[in-house]
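Only a single protein chain was left out; the remaining protein chains are all shown in position.
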Amino acid sequence: MARTPIGPLEYTRRTWMRLTLLATFVFLYAPIVTLVAFSFNDSRRNIVWRGFTTKYYEKALGNSDLIEAFVNSLTIALLSTVIATVLGALTALLLWRFRFPFKAGYEGAMALPIVIPEICMGVAMLAFFAKVGWPSGLPWPLSLSAIIIAHVSFSFPFVAVVVRARLAGFNQELAEAAQDLGASEWRVFWDVMVPFMRPGLVAGALLAFTLSLDDFVITFFTSGPDTVTFPVKVYSMVRFSVTPEVNAASTVLIVLTVVLTGIALWMQFRQEKKSS
Amino acid sequence: MEDWRRGRSAFWLIGLGPTVWLVLFFLLPLTIVWLYSFAELRGVVDMEVTGTLSNYARALDPLYLEVFGKSLVFAGITTGVSLVVGFPVALAIVFATPRWRPVLLLLVILPFWTNLLIRTYALIAVLRVRGFANFTLEWFWEQSTTLLSLLGLGSYQLLGERFEPLELLYNNTAVIIGLVYVHLPFMVLPLYAALEKLDRSLIEAALDLGASQWRAFLTVVVPLSMPGIISGAILVFIPALGSFLTPDLLGGTDSQMIANVIERQFKSANDWPFGAALSFLLMYLTFAALALRAVFARNAGGL
Partner (left out) sequence: MSSSGTAPAANSGSPIIEVSGLCKRFGSFSAVENIDLTIGRGEFFALLGPSGCGKTTLLRMLAGLELPSDGTIRIDGQDMSFVPANKRPINMVFQSYAVFPHMSVLDNVGYGLRIDGVPGDEIRRRAEEALELVKLGGFGARRPDQLSGGQRQRVALARALVKRPKVLLLDEPLSALDAKLREAMRLELVNLQETVGITFVIVTHDQSEALSMATRIAVMNQGTVQQIAPPAELYEFPASRFVADFIGSVNLLEGRVEAASGGRIRLACPGIATPIEMEQDRLPAVGSTGWVALRPEKIDITKEPPVEAGMNTVSGKVEEITYLGETSVYHVRIAPDLPLMKVSSANLDRVTRRAFTWEDPVHLSWTSSCGVVLDR
C-alpha cells in the first residue's frame, strides 16, 4: 500500500518531530519506569536485573515507620481535601456571584498561595505555629492538625480556580427556571448549583488530594518527629541511599495516584460526554 | 453578577469561611515572617522585632548575591530549555490525529500526578555514576569499540582505554536536568492551549504566500502563540526559582539555590530573621516576574 504523502501541516507525521516526541517521553518516563521495574529486582544494588521478587514490598510493608508515614499522608490528604474543597467551592461561589468593594484585592490575596514559592509558605507556617504555640503531642489524628491546616491553606485556592472555571459556564437561566418553578434560594443552590458544580468539585478535590500527597517542602517545615509523612520519610531515606525498599514504597504511591487520577479523569470524561 | 448588598446574608454565609481561613492561616503567617525579617536575634532562638534592615543588608553580601544570581540563572536556563523542548512537543500534539491527541496529552500530564520527591529520587537512580545513563553510555562505548576493532582500528584506542563514567550527579548540570524534568509539563500545557486555538488557515496562508515552513513558523506560529509562551515561561520560571528539593537532592555543594539557604536559616543555622528576609526577597522576585508577565501580556495582546 502506498503511503499517503505528508501534507504541509501534518507536522506530527514528520520523522524529526516524532523523534523529538519520543525522546521527550523517554526523558519523562525512563526514570519512573526504571524505578518501578527495579522495585521488583532481586538485587540490593539496583542496577543489574537479577530476577523478579516482591520481597522489597514485604520489607516495606514490614517497615512500621514507613507504614505510619503512609497512613499519615493519606489521612492528611483526605481531611485537607474535604476542607479545601468546601472552602474552595465557597470562594469560587463568592467571586462568581458577588460584586463587592476591593474585590480585585481579595482575588489577589486568594491567588497568593498559588504563586508564592513553597519555601516561603513553609517557613511562614513554621513561624506561625511556633509563634502561636500550636500544641504538640496531641493524640492522633489531632497531631496532624498543623500539617492539615498548612495543606488546606495552599490547596483551597487551587480548588477555587477549578470550580470558578466550571461556574463560568453556568447558564443563569437554570437557576432562574428553578426559582420560577417555586424553588427557594436554598433549594436552587442544592438542586441546581451543586449538581452543576459537581465535575468542578471532583476535579478540584482530586487536585487538592494530589497536591497534599505530593507536598514535601511545606510539610517538611510543619511536621514534627511524631508526624512524619510519606514524602518526608522518603526524603530522610533517600538522603542516605537508594534502596529497593524506597522503590517499592514509591511504586505503591505512584500506582495509587495514577489509579485515583484515572478514575477521576474517567468520571469527568463520562460527565462531559453526557452533557455534550 | 449581583451586588453584595442585595444578598447580605448569602454573601456573609458564603464568604466568611474562606476569608477567615485565608487571613488566619495564610496572611497572618506571612505577616509574622515579614515582621521577623525586621528582627534581631537575642540569644539562640529569641528574637526582637526592632525594625532593623540589617537582615536585608546582609542579603546583599556577595556570597548571597551569588546565590540569588545562580538561582535566577538556573531558573532562566530551565525556562529556555523547557521552551525549546516543549514547543515541538506541543506542536506535535496539536497536529496529531484526534485519536492520538488525548493520549499524548495525558502522557505529558501524567508525570505531574506523580510525587515530585519520587520523580527526583528516580532521577538520582538514572544519573548516578553507577546509574542507567552511564550504563547506556557504556554499552554504546563497547559497541563502538567492538565496531572499531572489527574495522581494524582497535589498536588505536580512539575512544580511550576504558569507559570513563560521566559525573552526572551532584553538580549544576544535574540540577538543570532535574528542573527541566520536573517543570516541562508546565511549559507544554499552555503552549498546547495556545497552539490549539491557532487558526490553521493562517499557517496555510503563510505557506500559500510563499513562506517556507521555517519562515511560517517564525513569523506566524511563534508570534500568535506568544500568550502561551509567556504563560509557560512564567509557570516554569517561578517554581524553578524557588526550588528546594531538586538542588538539595541533585546538586553539589556549589549548586545551592535561595530556597536551600532559607531552609538552612530556619532548620540548622537558626537565624530566622535572616531567613525571613531572604524568603521575602524571593517573594519579591516572584512578584517581579509576575509583573513582567503582565507587561508582556499587555504588549502581546496589542498585536
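We just call them A and B in the order they show up, numbering each chain from 1.
In this section, contacts are C-beta pairs under 8 Å (C-beta built on N, C-alpha and C of every residue); 3 or more make two chains touch, one makes a residue touch a chain.
Note that the coordinates shown come from a computational prediction; the quantities given were computed from them, not determined experimentally.
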item: Partners of the unshown chain among those that are drawn; value: A
item: Sole residue of A:Ile6, A:Ala168 or A:Leu181 that reaches the chain not shown, by the stated touch rule; value: A:Leu181
item: Touch list for chain A against the chain that is not drawn; value: 171, 173-174, 176-184, 187, 191-192, 195-196, 198, 274-276
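Quick note on the criterion: only the chains that are shown with their structure count from here on.
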item: Chain centre separation (chain A, chain B; CA means) in Å; value: 18
item: For the chain B and chain A complex, residues of the former touching the latter; value: 1-4, 7, 10-11, 14-15, 17-19, 21-22, 25-30, 32-33, 36, 85, 88-89, 91-93, 95-97, 100, 104, 106-108, 110-111, 113-119, 121-126, 128, 130-132, 135, 181, 184, 200, 203-204, 207, 213, 238-239, 241-242, 244-245, 249, 258-259, 262-263, 266, 272, 275-276, 279-280, 282-283, 286, 290
item: Chain B partner contacts - residues on chain A that touch it in the complex; value: 8-12, 17-18, 20-21, 24-25, 27-32, 34-35, 38, 45-47, 86-88, 90-91, 93-94, 96-100, 106, 109-110, 112-113, 115-120, 123-128, 131, 149-150, 152-153, 156, 160, 185, 210, 213-214, 216-217, 221, 231, 234-235, 238, 242, 246, 250, 253-254, 257-258, 261, 265
